[in-house]
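Below is one structure; the comments refer to it alone.
All protein chains but one are shown at their positions in the complex.
Letters A and B mark the chains in the order given here, with residues in each chain numbered from 1 onward.
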Amino acid sequence: MTLNPYFEVLFTAVLTIGFIIVTSLGLGQLARFIARQVGASKRHQENTFTGYAFAAPWIVGFLIFVIVPLGYSFYWSFTDYRVTENTPPNWIGLDNYARLITNDPGFRSSIVNTLYLTAVGLPLMIAVALFLAVLLNQKTRGERVFRMAFYLPVILGFNTAVLLAWRLMLNTGTGIINQLIRALSTAFPPISYLNRGIIFVQELISALFLGISSGKFTLLNRVWEAGFPAANRVPMWVESPLWTKMSVVLLMIWGCGSMMLIFLSGLNNIPRELHDAADVDGANNWQHFWKISFPLLTPYVFYNLIVGLIACLQIFEPIYVLYRDSQPLVPSTISMVYYLWQASFRNFEIGYGSAISWVILLIIMAVTAIQFMIQKRWVNYDLY
Amino acid sequence: MRTKIFILLILTSVLFSACASPTPTQAPAEATTVPEPAAAEPVTLKIYLLDYTPDTIAWLKSDINPAFEAAHPGVTVEITEGSWSGWDTTFAGFFAAGEGPDIINLGSEMNTLYGPSLADMEQYLGAAAWPDISNFGPALENAKFEGKLRGLPIFTAPRYVFCRTDLAVGSLPPKNFADWVAFAKANTTIDAATNSLTQQALVPVDAGSMADWQWWLLVYYSLGGQLYKADGTPNFDSPEALATTQFMLDMRQATYGPAADAVGALPAGQGSVIDINDETAANNGAVCLAHSGWAAPAFDRPVWENISIEPFYGDPANFPNSKPVVLAFNDWLAVADYSKHKDLAADWLKMAFTKEANHKWNETMSLIPSRNDAQYGYVTDSPQLKKEAELASKYGVGFAGIAEAAKLSVIMQEALGKLITEELTPAEVNAQIQEQYLIALGK
Partner (left out) sequence: MRTVWHITKRIVLYIFLTSASIVMSFPLFWMISSSFKTLEETNSPGIILWPAHPTLDAYIAIFKNIDFLRSYFNSVFYTSLSLIGTLASVAVVAYAFSRVKWPGRNVVFFLMLSTMMIPPQALLVPQYVFFNKLHWIGSFNPIVIPGFFAGGAAMIFLLRQSMAQIPVELDESAFMDGANHLQVFWEIILPLVKAPLAIVSTFLFVGLWNSLLAPLIYLQTISLYTLPVYVSTLYNINSAVQPWPTIMTAAVLTTVPLMVVFFIAQRYILEGVVISGLKG
């Protein structure tokens, strides 16, 4: 292509659209043909044609851009491919998988960490997002500005500037968050006890999980021996392996703007008539929420749950951004995908990394399937 | 409505790109172009850079590339300005696809990582082919794999111990481990109200844990420690290794106290930790800094009158083999083995690494040239750079030749992390590193 790159991609795009239309119609015809052979009704055949034709863009894209690379990845997972060696991959069968499942404490602890982050972070994210959405749904002045502020973290993403700002905020001594905690603790003694209590409990739980992932509980003993924290203790956020996971959770909650947006639109979707009728019956805010809003929000909760679950199980960015310069703290918070990235792009063992990604995929599939199976109990679609 | 806006946007972008000057896009267009009807097949030499400033690129494009293209008609040089974020994924792509830039900018310890996939350049750049090679300093070792040259080092970025002579209590610099621990105790202040440090005696690479693996290696080398035994197995069970790990623990506890105290680190901020705040005249908190020059204040700051630059002296009291060490990170340009133009690559390298060129390249980045004879001008004009260059040539030890460097870093960081939290004793830490590293190497 001798054209300049802008024309080149526009040209390719037009070709692609043509390609998609052709394959869609083709796929639809094929599906209808099969349906006719099987003896389906005319209506059914038409639906089959439409269904496949409309879904074809995704299906074709899946075949080209997912299946082919997945095929490579699958093949590599059975080899010892190291991209930096000048040798072609050697077939080693199930060795990678065997080592991964039975002989890799690093991977195991990454699973523990990921499960912790998901079990703690996801409910918090959904709860905070829901809470913020409900708050913003009240008519307040400047609500557009507030909405923007809460969505800002998503817009900013996790770049170096954001990282710097977070480092400032999370510093143990002078960071804003701890200064707030300190100020509140000195002003109200009960809060001081609450603060120290929470710190103690958090450190115990964290040490417990670290012990589970490493098999040794020395840290747990030490935390217990140290006893109830002194009066000047504050959370250590990014400076202690006991707090690394909480700081990641904090970052996760900070970025819950997308979920909040979905809840907001869901809340808006609820017909006013329902709320008005409840007002006539004398319902208070609590009942408004739990009897009307929440049940009608369940499809959105489900969406956020599934997408959030998958995102949490795949968590990588917040950990990388917070801890890439503090290597000693990484093992305490390493997630499955971080472990995958480390194997593939630091050790350059693409073969082993591919095996890791398949195992991760299976784990996520299992967890998601369970979610789907129990959804029938609590999710109600309006009129479907 | 929105669709209309987007269509309008696309149309305008098409118009803009049609009007936009085609010059910036000509280089890539030519690279992917069907060969023009010329006598020779046009060839593009692709170079992927990570260590540069806008001035570096401007100079390369105005001086080096035109000269090279004049000497090699039909060859175009294409420089890609990459960034250190995402380099690993990018490089993985190149080598997996077996296609990509001919010359790649690598980091110091990557010679063992990419070694097998890099071209043996001895026949082009070795002493027999290019006598100039003898002018390169110790940094040249970083550019070798299995004894063969694979490229050329650009600069040397060693790590020194910078100390504030006006703040330090006690004699400077501490010359053995016991002195360092005493120094740490005497020069560290903890604020009871916030339970964090307000002054830290020594800030090594990682201020919080004070147990970064690169720092550990620096201390180890200063004791005369060797990373591998004669048979190639790791040497973490040596007495030097034990002393190093113990030193890490002692220094950390002399600074932060026992782990249970949960003392917080210095306040975060921008700018160097050993500098002084212009407005408040308050110190940034560190008395000594063991890091690269770029973590130290800018050279024109007045605080330099009170900063000494020293190597790390090891522990001659207990280890007679101790020597002062300055751990040097030497980034370099390597030639990929998949390159079809190794000879052209060599020629370009020779042009970009003459005495004047190496000097100019580093001048644009304020770093120390890898060639000894290029260390003039701005290097000797600045007292700090002059001292740094001297120390580097006397005591420089390259950060290279580490097998499975990435895995070792993970292994060491994990174990050293447990040292800080007192989960493992120094002996246990070293045993764990030794065991895991053996497995990693055995693969």
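Following the convention adopted for this analysis, contacts are C-beta pairs under 8 Å (C-beta built on N, C-alpha and C of every residue); 3 or more make two chains touch, one makes a residue touch a chain.
Since we're looking at a predicted model, the values are computed, not measured.
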Among B:Ser238, B:Asn284, B:Ser322 or B:Ser370, the residue in touch with the chain that has been omitted: B:Asn284
Hidden-chain contact residue, picked from the options B:Val77, B:Val273 or B:Val379: B:Val273
Full-complex contact with the absent chain, from A:Leu30, A:Ile92, A:Ile111 or A:Val154: A:Val154
Residue, one of B:Leu223, B:Leu367, B:Ile402 or B:Ile433, that touches the chain absent here: B:Leu367
For chain A, residues in touch with the removed chain: 1, 5-6, 8-10, 12-13, 16-17, 20, 31, 35, 47-48, 50-55, 57-62, 64-66, 68-73, 76, 83, 132, 135-136, 138, 140, 144-157, 159-162, 164-166, 168-169, 174, 176, 254, 258, 261-262, 264-265, 268-269, 271-272, 299-300, 302-303, 306-307, 310, 313-314, 316, 336-337, 340-341, 344-345, 350, 353-354, 357-358, 360-361, 364-365, 368, 381-384
Residue ranges of chain B at the interface with the undisplayed chain: 2-3, 6-7, 9-10, 13, 16-17, 24-25, 27-28, 31-32, 50-53, 78, 80-86, 89-90, 92-93, 96-97, 99, 155, 157, 267, 269-273, 275-280, 282-284, 292-294, 296, 298-299, 331, 365-367
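Basically, only the chains that are shown with their structure count from here on.
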Approximate Å spacing (C-alpha centroids) for the pair chain A, chain B: 34
Sites on chain A touched by chain B in the complex: 1-7, 10, 83-87, 106, 164, 167-168, 171-175, 178, 182, 216, 218-219, 222, 225-226, 229-230, 232-234, 236, 238-241, 325-332, 342, 344-348, 350
Residues of chain B that touch chain A when the two form their complex: 10, 13-14, 17, 22, 25, 28-29, 32-34, 88-89, 92, 95-96, 113-117, 191-198, 206, 208-209, 211-213, 259-260, 262, 264-270, 337, 404, 406-407, 409-410, 413-414, 416-417, 420-424
